[in-house]
Every structure is written in structure tokens, then in C-alpha cells.
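Before I ask anything, here is the structure I am working with.
Missing here is one protein chain; the remaining ones are kept as they sit in the complex.
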Amino acid sequence: MKIPPVVVAYLQVLPLFLVLLVFLGVPLVLVVVVSFFDYDMFDIVPAFTLRNYDELLRSELTYTLYYNTVKYAVMVWAITLVIGFTVAYFLVFHVRNLLWQIALFLLCTVPFWTSNVIRMISWIPFLGRNGIFNQSLMLLGVTDQPLEFLLFSDFAVVIAYVHLFTLFMIVPIFNAMARIDPAIIEAAVDGGASRLQILTTIVIPLSKTGIALGSIFVLALTMGDFFVVKIMSGGQSANVVLAMSNEIAMLQYPPAAASAVGLLVVVSLMVAAILRVVDVRRELAG
Amino acid sequence: MRQRSGRRPWTFYALAAFFTLFVLFLYGPMSAIYILSFQGPSGGLTFPMNGVSLNWFYALFEQQRTGDFAGSFGRSITLAICVLVLTVTISIMAGLAFRRRFFGAGLIFYLAIASLIMPGLLVSLGIGLMFQFLGIRPNWYTSALGAHLTWTLPFGLLIMFAVFSRFNRAYEEAARDLGASNWQILWTVVLPILFPGIIAVALFGFTLSYDEFPRTMVTVGPRNTLPLEIWVMTTNVTSPALFALGTVTTAVSFLVIALALGSIALIQRRRTRRIIREAGRAA
Partner (left out) sequence: MTRSGEIQLQRVTKRFGPTVAVEGIDLTIPDGSYCCLLGPSGCGKTTILRMIAGHEEPTDGRIRIGRDDVTGLPPVRRGTAMMFQSYALFPHMTVVDNVAYNLRMRGVGKAERRRQARAMLARVHLDAFAERVPAQLSGGQQQRVALARALITNPRVLLLDEPLSALDEFLRLQMRGELKRLQRELGITFIHVTHTQLEAIALADLVVVMDQGRIEQAGSAHAIYNEPQSAYVARFMGGQNVLSGKVTTVADGQATLLSSEGDRFALPFQGTADFAGTLVHCAVRRDRIKLKKVAAAGRSGQVNALAGEVYAIEYQGSYVKVTLDVPGWPDFVANVPDDRFFAMPVDIGDAVLARWLAKDVRMLEADLGRASEAAGEIGLYKQELGLAQA
């Protein structure tokens, strides 16, 4: 019995679809539904109420949290963009040997394979008052007091995020750059372009999709994270997801759900805005 | 601009310096942990080092003081292996499916990408609620497994896309021409050629699961996986045992990577050697 190829395709994609449906689709719907539930001290009460959204939108805390979230996200995005672009540019256009290119690229990715939590907390002995960084600064005579702002501050939060997520910017940009036909670069040289002009007129426009993809990843991951903010700010700062985790810990699911929906809307808007500017589909589809 | 010979422009040296700084930035802080895990028995969480010892590594195995290290480690490994197997299988199948156009392909694709960028805690919350409503207790081998898959499958899918897009269908057509059935084509032609990509998916599947944290938080049930255990320890434990744990867990990751890369290199070398041997025999 010959099965038509289309049916085969459906069968092949079925497991993926099922997993995503059950563990992503349904949970998402549930979160939206629960965000309209009521709650009391002991339990959640199935109902339809706008209480959670009301509390969310009226609370000053909400706006502070969102401000923090977006603040960190934008700062991290800007820094990872500069670093990611520069590293990718170096690897693609300045490293001649293919083997070296792969080796250096792998070198950048290896830390990614270790636990995020470990990588984050490794900053503590590094940046602390008695940490390596301060000790070396004092040894070199740059300062005679340890720099306090290094740890448990906004600076520490941003540094930790950059450390964790730059790779997500490097990989898509590297991919996009590597796809540029070398003959095009040569044609630009032939047409009289200086290296800077080649960068601005050829390389950057042709890496746009990679930059957009990297930006989406970094923004989404930063805004969806909480443990970096919790640890690295020393409890002084908070963001939306951190507040959410607190509510979950107290079993107050409806307000947590409302928070989650709110965040999802904001992240989706950001992603949609980026997609309006750059069409990323071609890049992702290989 | 990529010159095949000749002098390098000054920008090369500037960029190379930048790159070196970046690599130092990546690896530097972690080295603090590796060094501190060998902290002496009376030493604290930060420098200076009070002697060198393996004290804290031994401490890891004492369950009461430092948390359930051995147990959570075992659970993490088991879970990671399950996730690996499932991710590879599902990704390969989905990759094959996406070579055709079919109705709903775009939807599923975007669903997978959305899964990637959705906040982990949100997914975790949703799955936790789902299990609660269904009356099933969340557990590391059910709900956490599903949560991990939502994180690893998009990566697996993207890798499969990249790998398949470079795959020349002429190989399959040649095999069919020579009388192979669909199943035989898959097993003898497609999968062997895609092998490095499959290893990459397996690597992602294992390590992403092994290190996963936010999605696991609400879905793990009564017993923790390793990253969660570490998280608990960051709040409870105030000894370098934490760093020892970090070193051990990193060593495991490196081992897995080395195994993956090594197996790719080994397979490639055996293939070339076999080809050379065959050619020598034929000549």
C-alpha cells in the first residue's frame, strides 16, 4: 500500500506537533485562562474576574518592574550587538584558515554548554570586594579601594547577562556573514570601496537578518529571565519574572498568570516590531 | 577583502585583540570557581585560598550538609539522556517532514520558534497548572521532561533545517534509481550523511536539558534536578562545596562535548580510511 507523500509528512511532523501542543500550546492557554481566575489565601478559585489585571495595571510596582526589565534588556541588547557583530566579523572576514575559524568559533560556544547558574555565580568571587578583579586592580595600583559597584548592582546584572547571551548574537550574525559571496566583496573593492565603505554598504546590509534574529533571541531571553537579576543585584532590584516567581512560590497562580500574559504581550510586540523591519523567515529556513 | 596572501591590515590586530579579550571574558570568571573549588577546609567562598584540598569535593557526597547531590545528579543525567533520545528522533522526523510543503507547516514552525523565546518560567507555570488541573502530580520524568522538550526541540529543529538545506537530494534519487526502498534510503544514505548534524542535535538535547533551570522549576515535582539543587544551594549553602559542584558539573559537560566531537571526528576518519583502503584494493 503506497502512502501519499503528504500523509507521510504529516506523520513525521506529528510528534513535534503533539509535544508543542501539549507542553506549550495547552499550558499557554491555561495560563491565559487562569489569569482570569480569582484566588484567596489557600486556593485558586475558577471564575472570571479582571481582578488580577486590575491589580497589575494599577500597581506602581508593575511599572517599576517593567522599567527594570526593559532597561536591562535594552542595555544587554546594545552591548551584545556590538560584541557579537565584532566577533562574528573578525571570524568571518579576518580569519583565513577554515580550520581556525571553526576552532575559534567552537571556543566561543563551549562556555554555553555549562550550566547558566554556575556561570552566573562565578561572577561573585570574581567581582566581589575580595575578588580577583578588585585584587588585580589594587595590585596594579589602579585604585586603592575595592570597587563596590562591581557586584550586587545593575552593572553586575548587565555583565552577567552579556556573559550568558552574547553567543546568541554571535551565531546568527556569523551565519549571515558567512553566506556573503566573497566575489561580492571583491566587486566592491573593484568598485573602489574602502574597507569602511565595504562594511557599511555591503556587510551590514547583508547581515541584517542575522542581527534581527540575534536581537530577538537576546531580548526574549533577557526579559524572560529572573535568577540573574535576583542574585547579581543582591536583592536590590527586581524584574517582572522575578515578581512572578515570588507569586508562584506563594501559590498565587492567578496574579502570576496575569503577569505572565502581560510579559508575553510586551515581548511579542517587541519581536513583531523587529520582524516588521527585517524579514527573518528566509534566514531561519536555511 | 579576505586576502589570500600578503600583509594583514591593522584592523586584523585590533580585532584579534578584541577577540582575545572576549574569550578571556568568557572563560575568566569560571576559572575563579574552578580554582576556589580546591579551597582548603577552613577557607571561605572568596579568595584568598586557605590551602589546597579536595575537601569540598568529598563534601558533595555527604547528603545532609550539602543537599542531595548524588540523587539530583543521577536524575539530571537520566533526564538528559531521555531528552536527548526524544529530541533527536523528533527533530529528524520533523526535519524530514519540513522538506515538503504541507498545510500548517508555517504554523508549527512559528510555534517552535515561539517556544524558544517564551520565558521559561511561563512555560513552567503553564505545565504546572495543566498537571494540577489534570490531577497528576508533576514529576521530573513527566512534566519536567515535557518542559525540557519545549526548550530543546526548537534548537534541534533549527539545526536540522540548516543541515537539510545543504543536503543534495540527488543522493536520494540515485539510491532510489538503484533500487533502494524509502526506508533503506533513509537508513543507508540520508542519516549517515547527516550524521554530524545529528550529533549536534544530540549534544544540544543533552546539555540544554542537563543545564536547564527555569522551565524545570515548577514542573520538577518533589525531587530536584541538579541545576535546581544548585539553585537551592546558592541560597542555603555557604561553603565552597558549591564551587566544587560547579567544577564537577562543568567537567561532565566538557566530557559530553568531547565525546560528541570525538565521535564525529572518529567516524569521519574511519570513513576516509575505509575509502582509501578500498581505493588501494581496487587499484
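Here the chain labels run A and B in written order, and each chain numbers its own residues starting at 1.
In this section, a contact is a pair of C-beta atoms (placed from the backbone, for glycine too) under 8 Å apart; a residue touches a chain by one contact, two chains touch by 3 or more.
Quick caveat: nothing in here was measured; it's all calculated off a predicted structure.
**Student:** With the missing chain put back, one of A:P4, A:G141 or A:P205 would touch it. Which one?
**Tutor:** Candidates A:P4, A:G141 or A:P205; residue touching the omitted chain: A:P205.
**Student:** In the whole complex, not just what's shown, which of A:I102, A:V142 or A:A187 touches the removed chain?
**Tutor:** Checking the options A:I102, A:V142 or A:A187, the one contacting the hidden chain is A:A187.
**Student:** In the full complex, which residues of chain A touch the absent chain?
**Tutor:** With respect to the unshown chain, the touching residues of chain A are 181, 183-184, 186-194, 197, 201-202, 205-206.
Keep this in mind: only the chains that are shown with their structure count from here on.
**Student:** State, to the nearest whole Å, the distance from the C-alpha centre of chain A to the C-alpha centre of chain B.
**Tutor:** Distance between chain centres, rounded to whole Å: 17 Å.
**Student:** In their complex, what parts of chain A are in touch with chain B?
**Tutor:** 5-6, 8-13, 15-17, 19-20, 22-28, 30-31, 34, 83, 86-87, 89-91, 93-94, 96, 104, 107-108, 110-111, 113-119, 121-132, 135, 163, 166, 182, 185-186, 189, 195, 198, 216-217, 220-221, 223-227, 231, 241, 244-245, 248, 253, 256-257, 260, 263-264, 267, 271, 284-286
**Student:** Please give the residue numbers of chain B that touch chain A in the complex, ascending.
**Tutor:** Result: residues 1-4, 8-9, 11-12, 15-16, 18-19, 22-23, 25-30, 32-33, 36, 45-48, 89-91, 93-94, 96-100, 102, 105, 108-109, 111-123, 125-127, 129-130, 133, 146-147, 149-150, 153, 157-158, 161-162, 164-166, 203, 207, 210-211, 213-214, 217-218, 226-227, 230-231, 234, 242-243, 246, 249-250, 253-254, 256-257 of chain B touch chain A.
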